[in-house]
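Here it is, the structure, as structure tokens.
Shown here: the complex without one of its protein chains, the others still in place.
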Amino acid sequence: MHANSPHPLLHYKIPNPNLPTFTPQPSSAVLHLSYPNLISSNNMAPKSSVAGALALFLLCFNLLHHAAHGKGYATTGLTSAQQCHLDRIQASQPTHRIESEGGTTEIWDQKEDQFQCAGVAVIRTTIRPDSLYLPEFMNAPRLAFIERGRGILGITYPGCPETYHSEGQAGSKGRREEAGERGRGQDLHQKVQRIRRGDLVAIPEGAVHWCHNDGDEELVAVTVVDLNNQANQLDQRLRAFFLAGGQGRSEGGVSRINFHNIFAAFDDDILAEAYDVPSEIIRNLKRDDGRGFIVNPQRRIKVMVPEEQEKETHFEEQRRGRSSRSRRFSPSWSREGADNGLEETFCTMKMRHNMETRRESDVFSRQAGRLNLVNMNKLPILGWIDMSAERGNLLPNALYSPHWSMTDHRVVYVTGGDAHVQISGPKGQNVFDERVSQGSVFVIPQFFVTVARAGNNGFEWVSFKTSSQPMQSPLAGYTSVFRALPLQIITNAYQISSREAEELKYNREHQTFLLSPSRKSIRMPVA
Amino acid sequence: MHANSPHPLLHYKIPNPNLPTFTPQPSSAVLHLSYPNLISSNNMAPKSSVAGALALFLLCFNLLHHAAHGKGYATTGLTSAQQCHLDRIQASQPTHRIESEGGTTEIWDQKEDQFQCAGVAVIRTTIRPDSLYLPEFMNAPRLAFIERGRGILGITYPGCPETYHSEGQAGSKGRREEAGERGRGQDLHQKVQRIRRGDLVAIPEGAVHWCHNDGDEELVAVTVVDLNNQANQLDQRLRAFFLAGGQGRSEGGVSRINFHNIFAAFDDDILAEAYDVPSEIIRNLKRDDGRGFIVNPQRRIKVMVPEEQEKETHFEEQRRGRSSRSRRFSPSWSREGADNGLEETFCTMKMRHNMETRRESDVFSRQAGRLNLVNMNKLPILGWIDMSAERGNLLPNALYSPHWSMTDHRVVYVTGGDAHVQISGPKGQNVFDERVSQGSVFVIPQFFVTVARAGNNGFEWVSFKTSSQPMQSPLAGYTSVFRALPLQIITNAYQISSREAEELKYNREHQTFLLSPSRKSIRMPVA
Partner (left out) sequence: MHANSPHPLLHYKIPNPNLPTFTPQPSSAVLHLSYPNLISSNNMAPKSSVAGALALFLLCFNLLHHAAHGKGYATTGLTSAQQCHLDRIQASQPTHRIESEGGTTEIWDQKEDQFQCAGVAVIRTTIRPDSLYLPEFMNAPRLAFIERGRGILGITYPGCPETYHSEGQAGSKGRREEAGERGRGQDLHQKVQRIRRGDLVAIPEGAVHWCHNDGDEELVAVTVVDLNNQANQLDQRLRAFFLAGGQGRSEGGVSRINFHNIFAAFDDDILAEAYDVPSEIIRNLKRDDGRGFIVNPQRRIKVMVPEEQEKETHFEEQRRGRSSRSRRFSPSWSREGADNGLEETFCTMKMRHNMETRRESDVFSRQAGRLNLVNMNKLPILGWIDMSAERGNLLPNALYSPHWSMTDHRVVYVTGGDAHVQISGPKGQNVFDERVSQGSVFVIPQFFVTVARAGNNGFEWVSFKTSSQPMQSPLAGYTSVFRALPLQIITNAYQISSREAEELKYNREHQTFLLSPSRKSIRMPVA
């Protein structure tokens, strides 16, 4: 029977509709042999050996794909050892979507070869106006790019001082009077930051972060988590630990995610004792009311951040320079007796950098476009987490020079326009050849050569890099490898004349990275 | 047939003679075959196919676990890529026990998920009075905690000077006279150190170490080897290379371990030539007389260490400060012409730190207990090997605040008392919920949240960390994340009142890490 039927697919990414019973559970799991599979295959099988054999196959199969425990946000991914099967890369859209009360979380399929190889997870979070993304931390450092909207964000670090005084809330007055030293209706907490469209935010591994959309439109953030980072001593699977909330609704197959916040694992009485509070409060900590990870506050949140109290006309300048610097060195920041000796490292580090600032462009061409690079020299925290980012803008029909990265993988998220992108593997095989547009994500693996040509509306993207000091090697332009090669090497390598070699070497000698559309070239439509 | 026969052994050290054809090669098991699965497939499938199926299964199974070559002390472990299957962690006791003439070696099962994930091996060594643990080195750095007894220890490093003069032995006089420059009955060798109960000892990868129990009671050391350390370029398997001894008796199934010292692999004549000695001596180097790794010396060993010649009444002070410091900078340590230029790195580095010193406590609370942290700031060699340790003591019913580590895995060894420990995974699942007591070992994985409450007799432990600068983030106490969060975020995250949020934030505001038992809490018995 089964021998003649279409064969069970060996590639775990392509479910085969014809084999209901043998369909490997996506979540199958390594150690944890999956019972149902085994049993159902037995049921299906005739007395022959096929059943056992297939069952075994599935066993082996399951054993092989030892990772995917369930599909929650927390452990979406599945990884064994890092593997780079990069014969074919494809731009992709998120495959999982989790609905919360106040927004949605979309996750790209971590099992895709490109993400496996780069060791990254990609997430897009949408927070509706007034909603609150609940505090969580992850097992690896990440960079978030604010694609749309504005909000306030907190990244807390143990031992960092509580240097911000916000207003407290009505109703807590009595309590505050008891605890007199916190005085006059104020609440002390760690630094809170304003974020806006175009910001890049660095969040170290294990640091709790929360975010509140206090703007008028949706706040959309695209996040890349560098799971392969040395800071993560667990395996390459994404793990998110929420301090509140739980149980969102998942669209994409699973009706309900088995997910709780971290307090769910502890006994009420132990927590009550740890906090020295009545156990009713503990039950609230653990409460799982299906609101998910993003919630609608009962009362409007009003946390102060410096920018809001200052005149905002020159905010760009302030953000870049003076205000943030003076804030960092202000006496209110110094405080003796912090516990982790971190005041001069994390506590005062800038975590955020705006990438839209035109006058900060690192590459700028009136004919081709511009690039804003944010590496550890611009944002020192990036040296700590060993990541960086690039914000790019290509004018219509302009090109990104063919080049390769010597240092990092890049995860490209398209924010606007479209482009025709090609990537070459080590044997000259074309591994990527697509027209990408808004919302597409693809990985350019380290060393793989790539080129992009913007469409008629230009092309805008942000790319996240797995190195804090990325370096790329262009094939055209004045920093290109052809410029570096002696003419005689070029002529002999390609059996061309000196004149032709000089054209290769010098025709783009006044441009680098971004190349203007040339007049003589013929545009061919892309299939 | 086979379904009813004794099951294939899952433990690779215990060959089962009853299963000739299906016997997994000793090297099998790593992934914790789950019995129930195996059985159900047997029951369902017809007899004829079961055999082949099982055979295949086991083959696949074997292929999957391609690691365990042989069974000695040296390669007990077996690892493929690092995997963190942490749905269920369990406190464990050693599973292997090797008897030597002068003591025993107990090894925890490296195949346990918790040790696989953390990339560590755990060993407890017991050396009887007067016995000698023979010189060996391992493929990764390790920390040893002296749980009981005292002794002397040598860690030798190539190129470090021979700065210690011990007495030679009777009978070698003639020889010494020939080699006149070593003069007057003395023997030159590298530094030797006194170790005592409560000491933490750092042993770098590849460095030869030996240990002699010159006290009156058993010397017990618990060692954690950081196999995942960058210094180890081999895979994650534990490898011990002994320079002498061999062939201990193993209890736990195997009658005799196939283990020799490293000289066994070389030809007699080559060794005789390398040492320029008669081959009778070489035969002694290679001799394997079943005494194992810990032997009884024929003559009482009397190696001098500074402490023994000095007045010992203030030894604690000496150990901590002056004596060791003056020793390090004494002129006898300087020596020109050493080969590896290491005199200022390893050669004079302190390798040892006592963790029992009460006045060195980093956290101290009359109501809750104390913590002694030993990181690279206290013991600089830890920066080199990227490990650290914590010695803790909880008073009866006190708590270790719920917290997670941002930097490292922790291997906890319980030295006394008991505690109820809980650990939460990323989806709020409880992955550990046990009452642990003396001798238990468990891993708290990086980022996983844990809490502990001491029993009625208190709780004492040492934990070994896979980072030289560990940092943890508490959930309660004055460095907690709640303190760092604005009140409005807490109220809205948990739908609680400001008053309740302030209780969470401030009720433990004068404590950190260790929390005293609260009067209002209700103690519930643990199931």
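By written order: A and B. Residues from 1 in each chain.
Rule of thumb we're sticking to: a residue touches a chain if its C-beta (ideal position, glycine included) is under 8 Å from a C-beta of that chain, and two chains touch if they have at least 3 such contacts.
Just so you know, these numbers come straight off a predicted model, no measurement behind them.
K.L.:
Touching the left-out chain: which of B:G245, B:P402 or B:P486?
P.N.:
Of the candidates B:G245, B:P402 or B:P486, B:G245 is in touch with the missing chain.
K.L.:
Out of A:E162, A:E360 or A:D408, point to the residue that touches the absent chain in the complete complex.
P.N.:
The one listed residue touching the chain not shown is A:D408.
K.L.:
Thinking of the whole complex, not just what is shown, which of B:Y157, B:F447 or B:F513 touches the missing chain?
P.N.:
B:Y157
K.L.:
For the chain left off this view, which of B:T105, B:T125, B:N229 or B:N261 is in contact with it?
P.N.:
B:N261
K.L.:
Could you tell me which of B:R128, B:R150 or B:H189 touches the chain that is not displayed?
P.N.:
Answering carefully, the residue with contact to the hidden chain is B:H189.
K.L.:
Please give every residue of chain A in contact with the chain that is not shown.
P.N.:
Touching the missing chain: residues 3-4, 7-8, 10-11, 48-50, 52-54, 56-57, 60-61, 64, 80-85, 87, 117-119, 228, 399, 401-402, 404-409, 420, 422-431, 445-447, 449, 451, 453, 466, 471-476, 479-481, 483-489, 491-504, 506-508, 512, 515, 517-518, 520-524, 526.
K.L.:
Mind pulling the chain B residues that touch the left-out chain?
P.N.:
21-22, 25, 48-49, 51-53, 55-56, 59-60, 62-64, 66-67, 69-70, 72, 74-75, 80-81, 132, 134-135, 137, 139, 154, 156-160, 162, 164, 166, 168-172, 174-176, 179, 182, 187, 189-190, 192, 204-208, 210, 212, 231-235, 237, 239-246, 258-267, 269-279, 281, 284-285, 287, 289, 295, 297-299, 301-303, 339-340, 342
Here, only the chains that are shown with their structure count from here on.
K.L.:
CA centre of chain A versus CA centre of chain B: separation in Å?
P.N.:
A distance of 36 Å separates the two centres.
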